[in-house]
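As you look at this complex, bear in mind that one protein chain is not there, while each of the others sits in place.
Think of it as A, B and C in the order they're written, each chain with its own count starting at 1.
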Amino acid sequence: MPQCEKLRTRGLAEVTLGCGRETQRSRALALGVPHFTTQEAELLTSGHVDLIIILTSMPEHARLAKVALRAGKHVLLEKPLATNFQDGKELVELANRSERHLVCGPFTILSPTFQTISAHIARGEIGQPCLARARYGWAGPSWGEWFYKKGGGCLFDLGVYCIASLTGLLGPVQRVMAMTSVAIPERDVNGRKVKVEAEDNAQVLLDFGRGLFGVVTSGFTMQQYRNPALEVYGTSGTIQMLGDDWDPDGYELFENQVGAWKVFKETAPDWPWTDGLRHLVECIAENKQPLIKPDYALHVLEIMLKAQESGREGRAMPIETTFKLPDFCEVKRDEPVHLQHDRTREHFEQGKERKAGLA
Amino acid sequence: MPQCEKLRTRGLAEVTLGCGRETQRSRALALGVPHFTTQEAELLTSGHVDLIIILTSMPEHARLAKVALRAGKHVLLEKPLATNFQDGKELVELANRSERHLVCGPFTILSPTFQTISAHIARGEIGQPCLARARYGWAGPSWGEWFYKKGGGCLFDLGVYCIASLTGLLGPVQRVMAMTSVAIPERDVNGRKVKVEAEDNAQVLLDFGRGLFGVVTSGFTMQQYRNPALEVYGTSGTIQMLGDDWDPDGYELFENQVGAWKVFKETAPDWPWTDGLRHLVECIAENKQPLIKPDYALHVLEIMLKAQESGREGRAMPIETTFKLPDFCEVKRDEPVHLQHDRTREHFEQGKERKAGLA
Amino acid sequence: MPQCEKLRTRGLAEVTLGCGRETQRSRALALGVPHFTTQEAELLTSGHVDLIIILTSMPEHARLAKVALRAGKHVLLEKPLATNFQDGKELVELANRSERHLVCGPFTILSPTFQTISAHIARGEIGQPCLARARYGWAGPSWGEWFYKKGGGCLFDLGVYCIASLTGLLGPVQRVMAMTSVAIPERDVNGRKVKVEAEDNAQVLLDFGRGLFGVVTSGFTMQQYRNPALEVYGTSGTIQMLGDDWDPDGYELFENQVGAWKVFKETAPDWPWTDGLRHLVECIAENKQPLIKPDYALHVLEIMLKAQESGREGRAMPIETTFKLPDFCEVKRDEPVHLQHDRTREHFEQGKERKAGLA
Partner (left out) sequence: MPQCEKLRTRGLAEVTLGCGRETQRSRALALGVPHFTTQEAELLTSGHVDLIIILTSMPEHARLAKVALRAGKHVLLEKPLATNFQDGKELVELANRSERHLVCGPFTILSPTFQTISAHIARGEIGQPCLARARYGWAGPSWGEWFYKKGGGCLFDLGVYCIASLTGLLGPVQRVMAMTSVAIPERDVNGRKVKVEAEDNAQVLLDFGRGLFGVVTSGFTMQQYRNPALEVYGTSGTIQMLGDDWDPDGYELFENQVGAWKVFKETAPDWPWTDGLRHLVECIAENKQPLIKPDYALHVLEIMLKAQESGREGRAMPIETTFKLPDFCEVKRDEPVHLQHDRTREHFEQGKERKAGLA
């Protein structure tokens, strides 16, 4: 909702209708959704709705996105695109034929820090990339049984970010190898014991061709880390993102010819991982193509599915889909780094005379 | 205004009236101030105003705060309390007699990280404090000539935070020694050359008694730093705040008996340095005494004035005022650190089914 | 030689004889080797030799170690044990029957920091390990063509450390998957172009069973890193070694119940990666079994060979050998960390009266 509020303030979009189960009505209204329906058809046929945000459980994603596109709506879809390849493929084919946009999470490639890193690599500042690492994990949710059941798992929930980021940086993957396991067979979810059926622990190797390999380490089995989110090793340097790819905290660049690490502080500490909504709305308003394309989302989905398969079968799986890396415009800073003094978000209008009375 | 908006949402306060110069009217209205006046009297006599926020130029602070208190209003005052000791002292005497609250910036002692550090020290975890350091500086503003003129200077604008934090942690100061200078005699301000008359560079020693000394390093002469904001060295350990005291980024604790640094990540990354407003409004609503008391603000003011004097005269200056350290309630965490997974501020309601339509 | 010098000072060992090619004679004598021969037989039959250090090219390792053991000598062998599994296996069988010790590099498990980390894990302080990462790489040598030819490669030269460390921490591996490549097809070696035939780039997955997976990232393709050498993620915490496993720089421990990272500084900054020699000599002198056993070296060798095979064949390879984790005695610190004041290695006898004259 804060994202929606910002878009409203800018005059770009407005929340008009919420749709869900009856039990969600009061919460939605409390959050400021002006109308609420439990009837999907009402949403699809409403003349006041141009864009539908799909935040349902995973198995519903593909079906809902299809009907929304067919109803002439733009669609913002939470990851994953679908829970099986066939559904994902059909959805992408539909989207590619459609005049409406389908933008599917995650949106990590939209962050200014990601795009700046991408630009460094594209300019050849680390030479030819050879090795990459990405990690994302945490202790795992204590709500939502489905995280631990078929169709869930740490790859769909966590590894998906790493995979989206590495492919967004380095391009399409040709082959996948993985080890996956249920490391913790039983979990407490909403206060009761749940048997874990989907992988909660994974190491995934990605072969990008050109001798370049990435690894994704992910699980509901990582309590805490203190290391870079993304690392790329090239023939003349190294670059790495700090923080998380969905919440970057600056980046570091080593170039052989410089001989020192350059540490860049985060210039967009408030970049939200929900930024896909802003991006999609702006693309609609400005009549541009989104950077996050359906082909890319399908590629990420295939990698996850093949990683799960490789984990079961113990062999490398070829990847059939591909996508074209978007052309990022490098983010230009408005002012020098040393003059970016206040990174906090809200403050009095500093240094300017003003009076106000509160009652 | 975001602070005000939050208080409004919570039903605690509402902006009713802005007061300033005619040239500020349109801006205030644009920011959402419902009414605006250029007449101070209208503000003071309005029945719709309980609390006045004073954000004027520094020389007006003391006078306005006095008339506001006399008019029966609570007052939130930007630092400094006053620009000379006599005005500050009279204001504090008035406030102490008044039934209304006077809360003066800076508000660094309100941050959860500050209060947690304070609790570690109070529990004796670093032993008896012996040495402390604080620093705050940047390249300096390119707007607001008054920063560089009499009544301005880096102590009133920057050092004030360090002094407020060190005294807030370690108690009142008995003696001050300082070196101050104009390191950069001419500045570009709003596109024109300005002769610098107030100190833009300072090192201030603070004698807390008990053999405990602090130092404040401050200036419009620090382009960037990469070190702790506050450091306190005790007889059995060390504690330090990372980030800035007005924007903490976690803290680190070394206890001799543990033999390792404990690194605590920031638990309130969105704590705003304008938090004094929230605090004051809550104190009014709950009929409590603010933690930031007039005596404390006067003590901070005297230290700055005596530091400037010591800088001119080259000798230690005794401090006459004192204050009592507030009793902080230690901040309790709601959940274990490793379960604080998403530090970002705005996001979809993760893991919960919801649909919304935007038009 | 500094290692030898220390052992000599302690009265434990003495260099008596060097053996090599004629071209190496002058260098050996310059380094302080008292006698030198080009005749292997002279070395093997010498009554003044108890222990032979084998530092030859890799293909010679297994054969030389065998003849040395058969000649009744203890053997310290540079990694790898052998360049093929059959040779390694025969050597280990011979060593296991022998009354002499065979200790093969790398020796990373001997460092105090490694053993302390091992003790933390063994005490359950991070819970059940689930995921691990190790990395080691650099730009690659510009000498020694054999690094880039059959029998060389980054796994034998670099990855071997990671594999030795992860298995030393977490126990034997059951299954391996890997991606390997020649990322840089041509290298400058000793001033001339060399075609690269052995892998210079690798990602290796290790399946330890129990749902626990490790990954080794290694290559002559990593210019620089700034991240932990080893990371282990468990069900209630994380532990990681800083620096390199062959040159540790302290370690960091996160326990869920503590809620902070504990950062431990390096207590043995001068631990040498050649420490196997000291260990072996002490074991001989004290009549103890070395911690680094032939079975462990064979296991590490098999993992490397199978990783190369997996890289070629694209499927998981089972590991047939196993070993028993040694029982490390936890390293006790002599004095508290905060009293370990001078980490440098050589200094005047501080604080003690002394005079000396130099001529």
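Everything that follows uses one rule, which is that contacts are C-beta pairs under 8 Å (C-beta built on N, C-alpha and C of every residue); 3 or more make two chains touch, one makes a residue touch a chain.
Small disclaimer: the values here were computed from a predicted structure and weren't measured.
Novice: Using the touch definition from the top, which of B:Asp50, B:Asp87, B:Asp157 or B:Glu252 touches the missing chain?
Specialist: Checking the options B:Asp50, B:Asp87, B:Asp157 or B:Glu252, the one contacting the hidden chain is B:Glu252.
Novice: Have a look at C:Arg97, C:Arg123 or C:His341 and name the one touching the chain we're not showing.
Specialist: C:His341
Novice: Out of B:Gly105, B:Gly137, B:Gly152 or B:Gly171, which residue would touch the omitted chain in the full complex?
Specialist: Checking the options B:Gly105, B:Gly137, B:Gly152 or B:Gly171, the one contacting the hidden chain is B:Gly137.
Novice: If the missing chain were put back, which residues of subunit A would it touch?
Specialist: Subunit A touches the missing chain through residues 253-254, 256-265, 333, 336-338.
Novice: I need the residue numbers on subunit C that touch the omitted chain, in ascending order.
Specialist: Given the touch definition above, subunit C has residues 1-4, 7, 13-21, 24, 28, 33, 43, 46, 48-57, 78, 138-139, 141-144, 147, 223-224, 226, 246-247, 270, 272-274, 281, 337-339, 341-349, 351-359 touching the missing chain.
Novice: On subunit B, where is the contact patch with the chain that was removed from view?
Specialist: Interface residues of subunit B facing the absent chain: 126, 128, 130-131, 133, 135, 137, 139, 175, 177-179, 181-184, 201-203, 205, 207, 210-215, 217, 219, 221-228, 231, 233-238, 240, 252, 254, 256, 261, 314-316.
One rule holds in what follows: only the chains that are shown with their structure count from here on.
Novice: Could you tell me which chain's Cα centre is nearest to the average position of every protein Cα atom shown?
Specialist: Answer for the innermost chain: A.
Novice: Tell me whether subunit A and subunit B, two copies of the same sequence, contact each other through the same residue numbers or different ones, using over half shared as the line for same.
Specialist: Here the answer is same, because the shared fraction of interface numbers exceeds one half.
Novice: Could you grab the centroid distance between subunit B and subunit C? Build each centroid from C-alpha atoms only and quote it in angstrom.
Specialist: 54
Novice: If you average the Cα atoms of subunit A and of subunit C to get two centres, how far apart are those centres in Å?
Specialist: About 40 Å separates the centre of subunit A from that of subunit C.
Novice: Determine the centre-to-centre distance between subunit A and subunit B, using the mean Cα coordinates as centres, and give it in whole Å.
Specialist: Subunit A and subunit B have C-alpha centres separated by 37 Å.
Novice: By the touch rule stated above, which residues of subunit C touch at least two different other chains?
Specialist: Within subunit C, residues 254, 256, 261 contact more than one other chain.
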